[in-house]
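Reading through the structure tokens given below for one structure.
A protein chain is absent from this complex, but the other protein chains hold their places.
Our next item is chain A:
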Amino acid sequence: MATFHKPASGTEWATLVLAVVVVLLGLPLLIMGAELVALGGSWYYVLFGAAIIAGGVLMLLGRTLGAFVYLAAWLVTWPWAFWEAGLDGWALLPRLFGPTLVAIAVALTIPVLQRIERSTVTRGGVA
């Protein structure tokens, strides 16, 4: 059974907090995004929300895969943003600015998550 990783250092705490933030950002996207789809709107938000919640939960479990799930969702966001908003800088702002800030932070957690993974494997922990 998967268990949440117990942070053992400052960087691990920071990684955990970021993972929680990613989940929190994903929840309104998932919930409101589902309503948007039900009303005939864009599928992007519910999918992005679901993806980053999955990524955040995996990060909480100490899995490097979680960071890569977020980054993959972020990468897919770019072509979608240009497809939907064209080259209008103001229109690109909400689509790309925030998710990119989070992506930078998530990328920085990769070494930490890798360290956690190595340590849990040596302790024989993770399922």
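Heads up, the rule we're going with is that contacts are C-beta pairs under 8 Å (C-beta built on N, C-alpha and C of every residue); 3 or more make two chains touch, one makes a residue touch a chain; residues count from 1.
As a convention for this text, contacts and distances are computed from a predicted model.
Per the UniProt record, the chain missing from the shown structure is "PQQ-binding-like beta-propeller repeat protein", taken from the list "Sulfurtransferase", "DNA polymerase Y family protein", "Xylose transport system permease protein XylH" or "PQQ-binding-like beta-propeller repeat protein".
Check A:14, A:50, A:65 or A:85 against the missing chain and you find that the one touching it is A:85.
Think of the hidden chain as still there; on chain A it touches residues 3-4, 6, 20, 23-25, 27-29, 32-33, 35-36, 39-42, 45, 48, 60, 84-85, 88, 90-91, 93-95, 97-99.
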